[in-house]
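The complex appears here minus one protein chain, its other protein chains still in place.
Here is subunit A:
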Amino acid sequence: MAVIGGSTTGRKVRWTIVDIAIVAYALIPVLWTLSLSFKTAESQTDKKFFPSEWTFQNYRDIFSTNEFVRALVNSIGIALIATLIAVVLGTMAAYAIARLDFPGKQVLVGVSLLIAMFPQVSLVSPLFEMERQLGIFDTWPGLILPYITFALPLAIYTLSAFFREIPWELEKAAKMDGATPAQAFRRVIAPLAAPGVFTTAILVFIFCWNDFLFAISLTSTEASRTVPAALSFFTGASQFEAPTGTISAAAVVITIPIIVFVLFFQRRIVAGLTSGAVKG
């Protein structure tokens, strides 16, 4: 017993060390940014982890400019709309892929995989030209459209994995109980697929929220510039001063919605919701 106990303690210690190392590796840059955002302009380069003098000036600065507030509104609006549309379309497509046998199913799956793998950089110039022709350059739809395109494969893959987990017989049972296909989907399948839908929504939202490439290439004014793009236009108080403090403050601010989003939906991602559906 003692030997076994000793080895488990040893293992626990080892795992704890590994865990701490990983968490530290992931969190130190974040904490550093947080620290920078609370430092005064003069102490930005003092190489201290904790600010010697705490200040909210950076936050006050970014919210006092129209530039950042406007970008924040664009970011939230564009990411939410793109997420909503991608998840709704993805749900329907994934359901069809998981459940139905239709001609060209493999082709559809292959094409969506292809889109996910396509290097986005190579599409930026054609998209720029096309959007200018169509008159949607530097508008919300101009960003929402490519976001949906690139988020859909991700959404379809995540969701079809979830749909495959739901026993087929539940749908047959609903049909036998008198449900129309739409009722069966809405009252039986959708509630069970909810964890998958929320997981997908989080992933898609983060993808849209973090995008820099399209945001910088397909926007030109505050009309649709999102925060990641707007950050690159920040200037220091003077020509000789780097805008490190304000960029850090903005970076902290745009992390908050993601944390909120994840925390909010995490409660709904109840693992094993389908347990008890079948067998004894």
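Assume a contact is a pair of C-beta atoms (placed from the backbone, for glycine too) under 8 Å apart; a residue touches a chain by one contact, two chains touch by 3 or more; residues count from 1.
Everything below uses one rule, namely that contacts and distances are computed from a predicted model.
Peer 1: Mind telling me which option in "mRNA 3-end processing factor", "ABC transporter ATP-binding protein", "Cytochrome c oxidase subunit 3 family protein" or "Succinate dehydrogenase" is what UniProt lists for the chain we can't see?
Peer 2: Answer from the UniProt record of the missing subunit chain: "ABC transporter ATP-binding protein".
Peer 1: Return the single residue from A:51, A:141 or A:167 that touches the missing chain.
Peer 2: In the complete complex, the chain left out is touched by residue A:167.
Peer 1: Which residue, A:34, A:192, A:213 or A:251, contacts the hidden chain when the whole complex is considered?
Peer 2: Per the contact definition at the top, the residue touching the missing chain is A:192.
Peer 1: Looking at the whole complex, which of A:34, A:89, A:179 or A:251 touches the chain that is not displayed?
Peer 2: Here the residue in touch with the unshown chain is A:179.
Peer 1: Using the document's contact rule, name the residues of subunit A that touch the chain not shown here.
Peer 2: Counting only subunit A, the missing chain is touched by 101, 167, 169-170, 172-180, 183, 187-188, 191-192, 272-280.
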